[in-house]
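One protein chain is absent from this view; the other protein chains keep their places.
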Amino acid sequence: MNFTFVLSQSITQALGVTAIIYCLAAMGLNLQFGYTGLLNFGQVAFAAIGAYSVGVIVISFGASLWAAIPIGLLASVALALVLGIPTLRLRADYLAIVTIATSEIIRLLVRSIALRDTFGGANGINGKMGQAFHDLNPFHADIDLPFLTWTRQDLWVVTVGWSLIAIFTLAIWLLVRSPWGRVVKGIREDENAVVSLGKNAYVYKMQALILGGLLGTVGGIVWAIAKQSVQPDNFVPDVTFFSYTILLLGGAARVFGPIVGAIIFWFLLVFVGEFLNQMIDAGWITFLLPTDVGPIRFILVGLGLMGLMIFRPQGIFGDKRELALNAR
Amino acid sequence: MPKGGKYQLSVDETTLPAGVSFTKPEYQSRSILVLMGDKKVLFGFSSGEGGGGATSSSFTWARISQLLVDGLFFGILIALGAVGLNLIFGTTGLTNFSHGELLTLGAFTAIVLNELGLNLVIAAPIAVVISAILWGWGQNRILWKRLRRRKTGLIASMVVTIGLAITIRYTLLLIFGGSPRSYQQFAGQTGLEFGPVSITPKSIVFAILAAIAIAATVIWLQRSRIGKATRAVSDNPALASATGIDVERVISVVWILGAGLAGFAGIYLGSTQDVTWNMGQRLLLVMFAAVTLGGLGTIYGAIVGALVVGMFVQLSTLFIPTEMKTVGALFLMIIILLVRPQGILGRRERVG
Partner (left out) sequence: MPANGQRALEAQAALSGVPRIPGAPKPDPILVASSIVRRFGGLSAVDVEHVEIQRGSITALIGPNGAGKTTLFNLLTGFDAPDEGTWSFNGKSMGRLSPYRVARLGMVRTFQLTKALNRLRVIDNMLLGAKGQRGERLWASLLPFLWRGQETKNTVRADVLLKRFSLDAKRGDFAGSLSGGQRKLLEMARALMSEPELIMLDEPMAGVNPALTQSLLQHIKMIREEGSTVLFVEHDMDMVHDISDWVIVMAQGQIIAEGPPGDVMKNPEVIDAYLGSRHEKALTESGESLTTGDAK
C-alpha cells in the first residue's frame, strides 16, 4: 500500500488538465444554471464542439490550430442559438430535454460510420492537433515535486489553463456584480417579474446560454490540445453531470464555486479510486474486483449530486442564510 | 452445462462465417450465471455493415411493411414508458430523468427472479408488481415525498433525478457487471411469417399485453374515482386539494402505476433485445421525444407521440443509416418544439 502515491496522484489530478476542463465546463453551468436558472443538460455538446473543431480542422483538413480555435468558438455560439431559439421561450424543462438530446445527437453524428472520413467514427481523431500550442512551450523540464508530477507538456497546458480560468473568473465576477448580473439573477428567481419590469428576458437568457456554452467549448479546446485525441465516447452526458456535481460542490451562484468544486471533486474522485485500487491490490479488500472501482466512483458522484442538490445547493462552504431560501 | 455457477463464454471470431461480425466488440465474450439446467446464450452478430452504417436503399413493400410493424411495436413499447413519465409529470410537475432506470430496474428484477429459477411467464408479472411497489411507491415515499415536503423546487428536483439515475445505473453495473444478459425462456425465437412481415411470437404477446395495459390505464383514468382525481390533480393541484382530493394519495398511485408500466416495458425490451445496465437510459430520450411531441402532461399525447416516434424511428431507416435512427427522432422533437411547443395535443397555460 503506497499512500504517498495515492496522495500524489490525487493532488496532481486535482490541479491537472482534467480538473481544468471540468472547471471551465462548470463555470459555464454556473452562469447558466447558478445565476440565470437555465437547466443546460448538454454542456458536453459545447465541449465536443470545441474538441472536434480542433480535431477536424487541424487533422482532417490540415489547417492551423489558430484557425480552429475561433471557428470552434463561432460554432459554439451557433449551437447555443440553435438550442436557445426554440426552447428559451418555453418552460425550463424543455431546455433540459433539448440540450441533453442535442448532446446525444452530436455524439451519435461524430460517431457514425457515414461521417467517418471527417470525424473518425468511434475511434475519433488522433494526431498532433495541439502541436502549434505546444511549440510555444516556454518550460524546459518536467516538474517532479513530492506531491506534484507533470510532464513539461502538461505543465504548459496547466499554466495556460489556470490562467484562462483566472481571467474568466474575473470577467464573471464583474458580470454578476453588475446590473446585467442583477437581471439574470432576477430571471432565475422569477422570469415574469423581470419581464414585467421591462427587461427582455429572452435576450438575457440567450446571452447566458452563449457565454456558458463558450466556456464549455474552451474546455473542449483545452481537451483536444492537451490530450491530442478526441473520441466520441469522451463526450457522453455523464460529463455534463460531473460538471453539475462540481458546480454544486463548490456552490452554485458563487464566483469561485467551480474552481473550488473542480479541485475538491477530482481530488476526492482520484483519491477514492486509487485508494480502493491499492486496497484491492494489497489484498485488504477481497469482495471487490479492480473493475468495480469505476462504477463505485460513479455511484459516489450520483449520490453526491443528489445530496448536494437537496441539502446544500449553495456548496459545502455556503452561506447558512441562503439555505433557508433554497426552497425553490 | 455440467453444473450451476458462473461461466465465461467467448466466440472465436475466426470460426464465424465471412461477413459476420459482432455488433459490439464487447459481445465477443460474455459471462453468464447458470443456476440450473440448460441455458441458451445469444451473441449479438450482424452480417456485413447492415447493423452499422449502410443505408439499405431497397424501397420494397416488404421492407416498408416490416418497418411499419416494427415501428408500431416499438411505439407501443415507448408508450409504456411515456405514459408513466407523463402521469408523474402531470401530477407532480417533475420531469423525471431517471424514468429510464425504472425500465432497467424492472428488467433486472425479472432477470434475478428468472435466474433464481422462475419461468419468465411467472417472473415477469412478479417483477412488474415489485417494480410498482418497490421502485415506484417506495421511491416516491423515500425520496420525492420528502422533497415535496421540503419544498424543493422543480429545477432542483430535475437535477436530483439525474443524480438518482447515475446512482441506480452504476449500482446495477457494480452488482451485475457490464455484459448483456437475456432471459432463459423465449430467447432464440424464430419469427412467424405474415406475408412479407416476420414477427417473433414473444413480440406479439408482449405488444398485445402492452396495448391492453395502456388501454386499461386510459379507461382507469376516465372511469375510476382515483383516475378522475388524477386528472383533476394534473389540471390544477391546488384546486384539486381544495376540493378534498388527497393529492399525496393520487401521487402515490401514479408512481405505482408509472413504475409498473415502466417495469413491464423493461421486461418487454429485455426479452426482445438484451438486459443491460444502461438499457433504460438509451430509451429515455426517445421517451422524451414522444412526450414532447404529444404534449408534456397529457396522457393521450404520450400515447400518440410514442406511436409517431416509434414509426418515425423505424421508417427513417429507409433514408438514413440505422445507427442514426435515434438522431432522427430527436431532430423531430426539436422541430416540433419550434413549430408547436405545447405538443400535438398539449395546451398553453395561464401566467400569474
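Which chain is which? They are A and B, in the order written, and residues in each are numbered from 1.
Here, a contact is a pair of C-beta atoms (placed from the backbone, for glycine too) under 8 Å apart; a residue touches a chain by one contact, two chains touch by 3 or more.
Note that the structure is a prediction, hence the values are computed from the model and not measured.
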{"item": "Residue in contact with the excluded chain [from A:W180, A:F256, A:F271 or A:F317]", "value": "A:W180"}
{"item": "Candidate in contact with the missing chain, chosen from A:Q13, A:S76, A:Q207 or A:T245", "value": "A:Q207"}
{"item": "Hidden partner interface residues of chain A, rising order", "value": "171, 174-175, 178-183, 185-186, 188-190, 192-201, 207, 253, 321-322, 324-326, 328"}
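Convention: only the chains that are shown with their structure count from here on.
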{"item": "Separation of chain A from chain B, taking each centre as the mean of its C-alpha atoms, in whole Å", "value": "30"}
{"item": "Residue ranges of chain A touching chain B (in the complex, touch as defined)", "value": "37, 39, 41, 85-87, 89-90, 92-94, 96-98, 100-102, 104-105, 108-109, 111-114, 116, 192, 238, 241, 244-245, 248, 292, 295-296, 298-299, 301-307, 309-310, 313, 326-328"}
{"item": "Residues of chain B defined as touching chain A within the complex", "value": "49, 52-54, 95, 97, 147, 150-156, 158-160, 162-171, 173-174, 285, 288-289, 292, 296, 321, 323-324, 326-327, 330-331, 333-334, 337-338, 341, 351-352"}
